[in-house]
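Just one protein chain is left out here, and the rest sit where they should.
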């Protein structure tokens, strides 16, 4: 089943936009889409959402006989499944060439760079070792599967706990989670891939291409790196010619990106660990934001309206009455019905003016093209449970049904990324149930 | 032989058939002459024995790797011989992917036929511990170019490779509780050689018109409806026989072909033996494909 | 039955009594409803709509286009074979477009259509048994807006069929309101494809995203959203 | 492999080379008669054989005909006896499919395919003996084979590996150094314009050393280019002499 063909008109337009340093979804050249990492009930299961690209990784372990030439080492097998569910272009059965290439890059990135220590997987040398298998399934392909898969794989591996094993002479006992809590894998470093898309024979460069940009690009380069600025894998093949300087520039950009992504993964892991210690509910069901219509709602993208700050008050007066909670169906206007709590106002404001580091350095980097997409409900929707002003909850994770996922914040108060050259205006905190905090932020922005 | 290499027009076909009638072939040979044969052994380093052979423009590379394995339960006191033929895509675009598999199976069956009788190769020498461990010789044939008469070239190359095979001597020591330990001698020159005198060579006789020719080029193969492959040992015994092709042969011409096959086979065997001995002790620089 | 007009119905609901209009005792069932013996069954989830005198249909959210005769669609030319172009309109099978179906096209003077071009055309033939057929001329033989869409500067957005119906309906003023502020040219295909072209790529992106995201907005919300965009645009 | 030290303290490697020295490269063009173009190359102990058929009409898979350029089709296979451990399948596994894909992409970027629309160029490479740097030997052999077949190319494409062991960059990694787990970089490049056609890196290399290793690899590609160029010129002048003489 072939994909919907790409008309020359779309192709020409996207290329022209890129030449003007613009992207059709409003991101900067080095911006990632909204990255969300959430974990399942079981240890070792995680879903990564990179924009609309959704990848599930599941790690499992079994005891096996080691290979003859490496009797004291366990084995790590990584398999990337491109299921036809993700896009009409994927066929069931034998993987296509690009599928094989992605598998090989993933394997090289994690196994050849020895991210996970295989010596520690040995139980009885020569006879019994752990064979860890990470299966990565692509659930929805909106471009850049490589990065999402590499993040999902390494996060799942770090999140996985294998049952504890004790050896007495010949006899090996595997302890159930009740009597001995499971042991994590020893992950030395976390290699993550960053994909660069090239246009016009390497003249223009984009990070994290979405599906339409992927179909238009000349070629791509995948750089796998870890925290300590070590390049774990690098792959540039396909129809275009590069010069040395471009390669070095890409690796510098990758260093910055990888640092942020790994920081986010670490935070998500810690958050999940806290949730499990506190005995709270965890898992995908928990991490689905309950207060959003999941079906018809277009992804909320924030509007950088520093200029509109003066008219904030005037906008509030125009707001209509507050709608009722989710329980019954509400007809807002002829032709539309609202099931659920209704849409969320993401009047969030980027209080950081990120200068994009290109030469021309415009004085106000406006995330252009990011129009007021979100249905800016005129009124601040009060959360039905909490009272209004007083809950300036400092740490996001405080209230229980805080969703599991942690957004890659761009303007986040606590861990504002310091002076890195360009900000990842990745995603505004579209978390709907923090109205109080938002209001506070807007005032701060207003004073600037 | 599948006509993968091209198509022959009727005019060419007639020219070749008439030429054969008066004992003159398109490349000037008589009916029972072989093309120029180049053979060189020990061309691939990490094998126990290897040989490269060029018969006309048919190019074959054979590698023999000796590995340890369990003997066949039916023949506990003997080693094993495994043949694997790989038609590389270099030979022709038809062999890309799984294209060359059918021909490869035909060739490996022909080899299997001439090697499966006991008196061809003394396999008991390959046994280390009866019913326990034995040497398994993996004979891998790589067809690099098909210029006709593939079976002869393959059998010549296999015999040369087996002649060149060096199997490290093995010492079996039984330690105290009867556990048998196998030690490999690490001296590279302390090796066993295989006795290949009784190994047969295949001679393919292609019936063109009323006569038969030896060592047919691919054009001549397209003109012949029936072929007889005769396995001949040095002493002239017939070690295998197989009629191929979609035509039939009358008994008289079969006997005649067996006769001339034996004659040519014995000459071929002795010529190969001389070449291998000469190359063995002349110790000159290996040229391989660079020659 | 009359009470469930305007309510959400799901496939399998049985709609019992009908308010047959005075004049005709017949009831017209539109898309999404199926008659089974005496009962009327719902086949598509959505909102039941009623239009005087006796027309009922289900308004559901759908992205896959079912060709209907006489509708305008935007297609992508995929194959040029002989004298027929195969055009992808997002339906089950690609539509055919003859080279004669252009204004002023003759055997010798063929229209300049290349693979990958966008074509704004009307569906001449569209039923479940035959391959859909497109034409780029109206009954009078003039192109009147149909034909090949030039590929310089415009952008096409794939959306759901509901959005197209919404922006084409009279009581939605998004196009008018946008047009007042940002001059742009647009072609709306019933198969959920909207082609937009403004002066600069920046404006085109803004207009395209505005239209694409206005699916669940009321007119008031649309107006505020557009006003914000314009301020942002001015400060760009 | 701790025991085995890759570089002796005087700076020599196991096979006696210095750190920025290529292995001995010898090549021969026109090895086979039936192929349109063929070449054989030996880089140290790595031996590769390449043949080129085409541009010819597309027989299998009519679907992939391109109306504006030729389709390059590659197949990489390793002889079962080429490595120390016998390989059970010469070409089915994932690594060879990936290698075939890289070869195809490399030569799609280099061969001027616009001149032969709706046709197909087959490049088949066979590794006879593998001792590290298999991909480079394949690319260099295929370049010679394509030149031998007379198919127009933008420039030579030469490939070389460069590693980083005991914090000193090494050129042209052999199998022993490769299996010692050292990081190494494979570069396929057009030597005159220094444009990188393919870049591939394994195991961990710090970003700062990246530049040094990349420069060494570029220099390596230029040296390989010099050797190949000399071979091509000898081959052409020799066959030219034969033609004019006879």
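Think of it as A, B, C and D in the order they're written, each chain with its own count starting at 1.
One rule holds for everything that comes next: a contact is a pair of C-beta atoms (placed from the backbone, for glycine too) under 8 Å apart; a residue touches a chain by one contact, two chains touch by 3 or more.
One rule holds for everything that comes next: contacts and distances are computed from a predicted model.
One chain of the complex is hidden; its UniProt record names it "Exosome complex component MTR3", one of "Exosome complex component MTR3", "DNA replication complex GINS protein PSF2", "S1 motif domain-containing protein" or "Ribosomal RNA-processing protein 43".
Here is the thing to keep in mind: the chain we left out touches B in the whole complex.
Contact with the omitted chain, checked across B:14, B:30 or B:105, is made by B:105. Within the complete assembly, B:254 is the residue of B:170, B:254 or B:276 that touches the hidden chain.
Of the candidate positions B:38, B:117 or B:169, contact with the hidden chain is made by B:117. Taking the whole complex into account, chain B touches the unshown chain at residues 73-74, 105-106, 108-109, 112-113, 116-120, 228, 233, 236-251, 254-255, 258-259, 262.
What we mean here is this: only the chains that are shown with their structure count from here on.
For the pair chain A and chain D, the distance between C-alpha centroids works out to 38 Å.
With each centre defined as the average position of its C-alpha atoms, the distance from chain B to chain C rounds to 71 Å. Interchain contacts link the chains end to end along an open line, per the touch definition above.
Interface note: chains touch in the pairs A-C, A-D, B-D. Remark: chain D residues 26, 28, 31-35, 38, 40, 42, 45, 47, 49-51, 53, 56, 59-60, 73, 75, 77, 79-84, 86, 90, 122, 124, 126, 128-129 touch chain B in the complex. Of all residues in chain B, those touching chain D in their complex are 5, 44-47, 50, 57, 59, 61, 63-65, 67, 84, 86, 88-93, 96-97, 138, 140, 142, 144-147, 288-290. Across the complex, chain A meets chain D through its residues 69, 97, 100-101, 103-104, 108, 112-114, 221, 225-226, 228-244, 247-248, 251-252, 255.
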